[in-house]
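Then we have chain A:
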Amino acid sequence: MHKLYNNNLLAPGHTACRGCGEALGARLVLNAAGPKTIVTNATGCLEVFSTRYPQSAWEVPWIHSLFENSAAVASGVAAALKSMGREDEARVIAQGGDGGTADIGLQALSGTLERGDDVLYVCYDNEAYMNTGVQRSGLTPPGAHTTTSPVGKVSIGNKTNKKDLPSIVAAHHIPYMATASVGFPADLQRKVKKAVSIKGPKYIQVFVPCPLGWGSDPALTIKIAKLIVETALFPLYEKEDGKLTSLRKLVKRKPVSEYFKLQKRFAHLFKTEEGKREMERIQAIADKNAEEYGLTSKPKAP
Partner candidate 1 sequence: MKEIRIHGRGGQGVVTAADLLAVAAFHDGKYAQAFPSFGSERMGAPVESFVKISKETVRSKTQVHKPDFLIIQDPTLFLGVDVLRGLKKDGLIIVNTDKKPEELNIKNGFRILTIPATDIALEILGRPIPNTTLLGAFAGATGIVSIEAIEKSIKGRFPGSLAEKNLKATKAAYKRIKE
Partner candidate 2 sequence: MSIEVFIYPGTSVENKTGSWRVFWPKYLHDKCIGCGNCVTFCPEGCVAGKGRGREATYEADMDFCKGCGICAEECPVNDIEMVREEV
């Protein structure tokens, strides 16, 4: 039996970029879930940087087939375990990026959740198609520059709001769902542990910065992953059987500009009047989040 490197279920030697939030997120998730886990993976950065033949970074049984079917493959794994009386052998985790989850894989995800399959789906949200070179996804936030929502003379970057995927997931009335960020690893790992202890469909959306796609300093991955939460743009919460059971409150909310200024994808917002107006609009989204979720006792913009 070979020895795990530093007790990690995602071994080093993978080819993720320096400072990759997704590599960190996957390692934290797997370590929390433990070795009795079977993982299905959507096509994307995570799959590409971890399984280049003949080397694998995974220490758990793992399978990838396509972009949009991670959830459905996981359903097949869960059905097989159940049918063969191997349910106690492993928990099933389906993984995907934001494109593989919120866009092309949304239908399969919905199917898995709706059927009540015993699967934890983890979406690593880095807000664009990074594997193919930073194209816009349904989870790309407004104002962000990507290669398919570029900033131009008549464009301020991505024009659409970030799809509220957690609410779409919540509408399936599953037993457990949560949002998390690699900026708060203890919180993330606690949520994973809780999720895998529950039978039925579970969902966790993990915010994972992408230094390459966002134009951020690799060293600031954690700082950025904290800031998005602290601005109220990405509230951290848990819902069990549809009820909000935990919420990460904010002592002092930070302005979105503080989060934006660390990333080149938002740099244009600081340069023009139009950019500033867009920034104000996004600040209003954060304010609304803070109010709706009750993130601060005094929900007003700082």
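Regarding candidate selection, all candidates are chains of the complex that A comes from, given by their letters.
Observations, loosely collected:
The criterion applied here is as follows: a contact is a pair of C-beta atoms (placed from the backbone, for glycine too) under 8 Å apart; a residue touches a chain by one contact, two chains touch by 3 or more; residues count from 1.
The model shown is predicted, which means the values in this text are computed figures rather than measured ones.
The contact partner of chain A in this complex, picked from the candidates 1 or 2, is 2. The touching residues of chain A, counted against candidate 2 in their complex, run 2, 4-6, 8, 10-16, 18-21, 23-24, 27-28, 50-51, 53-60, 182, 185, 211, 217-223.
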